[in-house]
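Structure, as C-alpha cells:
Only one protein chain is missing from this complex, and each of the others stays in its spot.
So that you can tell them apart, the chains are marked A and B in the order they are listed, and the count of residues begins at 1 in each.
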Amino acid sequence: MTEERRKVQAALGVADDLASLVGGTLEGCGTTEITGVQMLEDAQPGDLTFVGDAQYAKRWGDSKATVALVNRQLDLGDWDRTTRAVLWVDDADHAMIAVLERLEGMDRDSGSDDAGISPSAIVDPDARVGEGVSIGPNAVVEAGCSIGSRARIGANVILESGVHIDEDAVLHAQVVVRWNCRIGARTILHSGVVVGSDGFGYRPAPDGSGIRKIPHRGNVVIGSDVEIGANTCIDRGKFGATSIGDSTKIDNLCQIGHNVRLGRMVMISGLSGIAGTTTVGDGTLIGGSSGLADHLKIGRECQIAARSGVMNDIPDGETWGGFPAKEIRQALKEQAVLRKLPEWSKRLKKLMS
Amino acid sequence: MTEERRKVQAALGVADDLASLVGGTLEGCGTTEITGVQMLEDAQPGDLTFVGDAQYAKRWGDSKATVALVNRQLDLGDWDRTTRAVLWVDDADHAMIAVLERLEGMDRDSGSDDAGISPSAIVDPDARVGEGVSIGPNAVVEAGCSIGSRARIGANVILESGVHIDEDAVLHAQVVVRWNCRIGARTILHSGVVVGSDGFGYRPAPDGSGIRKIPHRGNVVIGSDVEIGANTCIDRGKFGATSIGDSTKIDNLCQIGHNVRLGRMVMISGLSGIAGTTTVGDGTLIGGSSGLADHLKIGRECQIAARSGVMNDIPDGETWGGFPAKEIRQALKEQAVLRKLPEWSKRLKKLMS
Partner (left out) sequence: MTEERRKVQAALGVADDLASLVGGTLEGCGTTEITGVQMLEDAQPGDLTFVGDAQYAKRWGDSKATVALVNRQLDLGDWDRTTRAVLWVDDADHAMIAVLERLEGMDRDSGSDDAGISPSAIVDPDARVGEGVSIGPNAVVEAGCSIGSRARIGANVILESGVHIDEDAVLHAQVVVRWNCRIGARTILHSGVVVGSDGFGYRPAPDGSGIRKIPHRGNVVIGSDVEIGANTCIDRGKFGATSIGDSTKIDNLCQIGHNVRLGRMVMISGLSGIAGTTTVGDGTLIGGSSGLADHLKIGRECQIAARSGVMNDIPDGETWGGFPAKEIRQALKEQAVLRKLPEWSKRLKKLMS
C-alpha cells in the first residue's frame, strides 16, 4: 500500500465509519477498507467513488471501486455485497464533499509540519514574520513586510516592500505581491497571481509627442477568506485602493482593473475582466469570459451570465446577459427571435417586395 | 507620521504650493500640509483627494480629506475653510495626474538607489551589464545577454541566452524573456510577462501518424517606451520577428501570436488576442476581450470596440465592432433592430401567416 493510500485509510476507515458522516444507509460489506477516492471509470480496489445518475449506476457492477456513495433512487443492478459496499445517500455530490473535507489536513497543502523558513529564502531583516510561518525556497520578502502567524508563502513568491499578509493566508508558488499591497487572513492566492501591477492608464503627452503613463501610487487591499485563481492579475489603484471584499472568489486568468471595488462574496468565473473603477456589490455572480466596462456600478446579488459584455450599471438583484448585456429575459427573447429569422426571411422578403 | 507620509509631504508641500502645479485657484487654508493622496471615501487627515462630479461634491463636507482638487463648476456646500483647502481647477482628473507625476521618483519603483546586482542573481560571465543596472534576487542572465545602462531587472526574472535589454528598461519580478529577444529603451514589462515562447503552429506529420510541431526560430523585437501588462504573452516568430512598435501599450493577459507586427502607439486592452502574422497600424486602439484572426491587415488610427471579433482587414481610420466585426454604424444598427425584434415578432408572425 502506498503512503498516500495509508493516509486515506487512516482518515476514512471502513465503509461503516462513513455512514454517519455522509448521513447514509449502508448496504453490503461494512468492513471494507477505503484507501482512495476516484472517479468510477478510473477506480481501483480500495477506492471510494460516487454514483450520481443512471449512467454511472449502470457501470457500478463492472467497476473496480470498493465503496460507492449512491443517490437513493438509483438502480445499481447486480453487484457483490460480500466484499463491496454502497452508502445510499440523498445527494451523492454533497456526500462526496463531506468525504473530501475529512481528507483535508492530511495532505501537503494543509500541513503545518513544514513550517519554517527555507534557507534559500531571502527575508529582509526589517520584515516582521509571525509564529509558525513557512516561507518556501527562493522566496523574497522585502523590507517593511509583515507576515501574520501561520501564513504559508510558497517557493519563488515575491513580496515587495511594505506588503502585509494576514494570518493563515496561503500564497502558492510563483505569486507576486507588489509594494504596499495587503492580503487578508486565510486568503488563498494561487500560483502565478500578480497583485499590484500598474493599471492601464495613459494620457496624451502635453507636448503632443506621444503617450504618457499615469503613475499608479495606490495599492490593492484583499479581504479575508478570499481565493484568487492561478495567473489572475489585480492592478493597483491610481491612488487609493483596488479592493476585494471578504469571501470573494475569483477564478483563473481574470483581470481586475485599477480602483475596482468588489464587495463580499462576489464570485467571478475564469477569463473575465473588470475595467477600471467599476464597483460590484455583495453576492454578485459573474459567469466566465465576461467583461465589465469601466466606471460601472453593479448592484448586490446580481447575476451576470457567462460571456456577457456589460456596458451599463445593473440594479440590485437583476440577472443580465448578452452583449451589450441587458436584462436576461430580453436577451433570451432576442436570441429566440434571431434563431427563427433564417426561416422567416424568405417570407419576409416576399412581404416587403 | 509614517515614512510614506513624510515622503509625500516633502514632495507636495502645502496646498499653496500646488496651486501653480495644477493651474488652480486656492480657497481656504493655504498652509495645510499634504501627506497623502486618497479616494474621498477613504481619505484621512492630511490627504489630498479629488472631486470630479456632483456625487463627490456632496461628500466633501463630511470627508476627512484635508485638500481637494475640485472642478470649477461644482457646489461643495458648507466646509471648514480655516483648516482645509480647495484648489478649483478646470479638470480635477488632469490635476490629479499632475500631482501623481510629481510623486513619481519618490517611490521604490523609480529609485536608482537600489542599483546593483543581488548576490543571489546568476549572471553569466559572458553577459554584458551596463552602468547602474540593478538585477534582483534569483534573477538569471544567460550567456550572450546584454543589458543597457540603468535597466532594472526584477527578482526571479529569466533572460535566456542572447537577450538584449536596452537602457532604462524595467522588467518586474517573474518576467521571462526567451532566447535572442530584444527589449527597447524605457520599456516596462510587468510581472509574469512571457516574451518569446513558441507560436501555436503545427502540421500533420508526413507519415500520417499525428501532429508535428513547427519549429519557431524567430524572435520578438519590442521597441522603446512600450508597456506590457502582467501575464501577457508574446510568441516568437516562426522565423523573422514578432515586433511591437515604439510607445505601444498592451494591457494584462493579452496574447500576441507569432510574427504579429504592431505599429507605434497601438493600445490593446486586457484579455485580447491577436493571431499569427496579423499586422496593426500606428495609433490603432483595440478594446478589451477582443480577438483578431490571423493574417489580417489592420490599418492606422483604427478603433476596434471592446469584445470585437475581427475576421477581415480594416482600412485606415475606421471604427469597427461586433462579431464578426464590421463598421461600427452597421454593428450598432443591427443591435438596435435586434433589440426591437421581440416586440415585433408577434406582428411579424401574423403578417406571415
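Definition applied: a residue touches a chain if its C-beta (ideal position, glycine included) is under 8 Å from a C-beta of that chain, and two chains touch if they have at least 3 such contacts.
The structure displayed is predicted, hence computed values, not measured ones.
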Can you work out which residue in B:A19, B:I117 or B:L348 touches the chain that's missing from view?
B:L348
Given B:A15, B:L69, B:A85 or B:I158, the correct residue touching the omitted chain is B:I158
Full-complex contact with the absent chain, from A:I165, A:M265, A:V280 or A:A325:
A:M265
So one chain is hidden, and I want to know which residue out of B:V194, B:V280, B:L296 or B:I314 touches that hidden chain in the complete assembly.
B:V194
Take the complete complex as the reference. Which residues in chain B touch the chain that isn't displayed?
122, 138, 140, 156, 158, 160-162, 174, 176, 178-180, 192, 194, 197-198, 200, 202-203, 210-211, 213-217, 231, 233, 235, 237-241, 253, 255, 257, 259, 271, 273, 275, 289, 291, 293, 309, 323-324, 326, 330, 333-334, 336-338, 340-341, 344, 347-348, 351
Could you list which residues of chain A touch the chain missing from the display?
4, 37-39, 42, 94, 96-97, 100-101, 103-104, 107-109, 120, 136-138, 154-156, 172-174, 188, 190-192, 225, 227, 229-231, 247, 249, 251-253, 265, 267, 269-271, 288-289, 306-307, 335, 338-339, 341-342, 345, 348, 351-352
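The rule we apply is simple: only the chains that are shown with their structure count from here on.
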Interchain centroid distance [CA atoms averaged], chain A/chain B, Å:
26
